[in-house]
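Here the complex is missing a single protein chain, while all its other protein chains stay put.
Right after this comes chain A.
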Amino acid sequence: MLTFWKKDLKILWRDRTELITILLMPFVLIVILGFALKGLMGGDGSAFEMKVALVEEDKTEQGITEFSQELQQSSLPNEAKQPLMEAAQSFSPKTILLEVLENDLSEQIVLEKMSEADAKQQLADQEVDSILIIPDNFTYHTLQNVFLGEEVTATLRVIKGEHANLIGTIFQNIVEQFSQKLNFETALASVDGVNKAALEPVVLEDIRKEETVTDRDPISSMEYYTIGMAVMFAFYIASAMASKAYTETDQQVVDRIHLSGKHPFHYLAGKVLSVVVLTVIQIGLLFGLSSLILQSFLPFSWEIVLRIGLITVLYALAIGAIGGILTAITVRSGSSVIASMFATGITSVLALLGGSFIPTTTLPPIIQTIGSWTPNGMVMQAYMLANQGLALDDIFPYLLRLTILTFVIFLCSIFIFPKRRTVT
């Protein structure tokens, strides 16, 4: 078996054109797709920056003072007034909003304070993308609404520039989310009868951040397409080996091997092993290049590397099995049709189903289900989970399925391959 394996690797190594296509072409595609579709993934970081003019008509201290006076004049018992007074001192929705915009979202939003006239002028001159107007009495009305339950509306105004409609809409959404969050917390407090004095300040961190299960950033487009292209191009190794088998069959090299009395399993196993080794090299090379050149899969973690290594080996075995069955069919039929069809058509379909081109979450559920049963689909999920730092337990179901599939395909290839004792 080693004799066959070494021979197959030597032949592939000397076919420079095929080698470059298999090993380096995927990296070219990764770069193209990764840059072209940047922003598709959550981990791509800030894809934009917006300039917002802040028109602050509201005076916080004045609002609190007015509220305090109204509270004093209200019919509430004194024991209730004092905590509300204290709460009002610390509860400032405007301050919370500005903290989010100026600090938490400082990478995306540049806030500049100015008058309304200046803001409108700058919007017209396209020097700012949006205007946020905090109207007069905003703090006062908000306190009235929250603590006294008065039906008073405190409205933030967002004016979007036509030249930056998309960015303006995003900013508007941020402000709307803030308002909704604030209203929700207030309503919840009212329903539950929570002491409004003990109302916690609205936490707006989840407006900005996407939820992630682990501490690592969500996957970026470069990482996604590194994985996608790696698992897709592995199929080409399998079909390339089957094509070589066709050449050997056509040129009667396989007949020579039959005549030698060598068990056909050695020939088949040599092909499978060659595919496995090349797949490991290919995927390792792609992940390595992506890490070094495209700064993917950071921060570095040995745990994650080992998990990715395990997935790679198991996937390579699956690709080896696929190479085996393609070889078996090719030698048995004496035709290169299956290998060609696999390379030109079936690989693309599997890649689409498995999510190599676009995330499967954008596809219909039935397609997602089918895709989750393809070897590349299983492995894409496994790689992404591993990259997120999830434990082996979370990845294990995918790997188990993959291993079973590998075993079944390999058994089929042994069954199909022409036997030694029979004359063909």
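Keep in mind that, in the parts below, a contact is a pair of C-beta atoms (placed from the backbone, for glycine too) under 8 Å apart; a residue touches a chain by one contact, two chains touch by 3 or more; residues count from 1.
We take it that contacts and distances are computed from a predicted model.
Between the names "Pyruvate ferredoxin oxidoreductase", "Export ABC transporter ATP-binding protein", "ATP synthase epsilon chain" or "Dimethyl sulfoxide reductase subunit B", the one given in UniProt for the chain missing from this structure view is "Export ABC transporter ATP-binding protein". Of A:Ser90, A:Gln251 or A:Thr369, it is A:Gln251 that touches the chain left out of the display. Against the chain not shown here, chain A presents residues 3-4, 7, 10-11, 14-15, 248, 250-253, 255-262, 266, 420-424.
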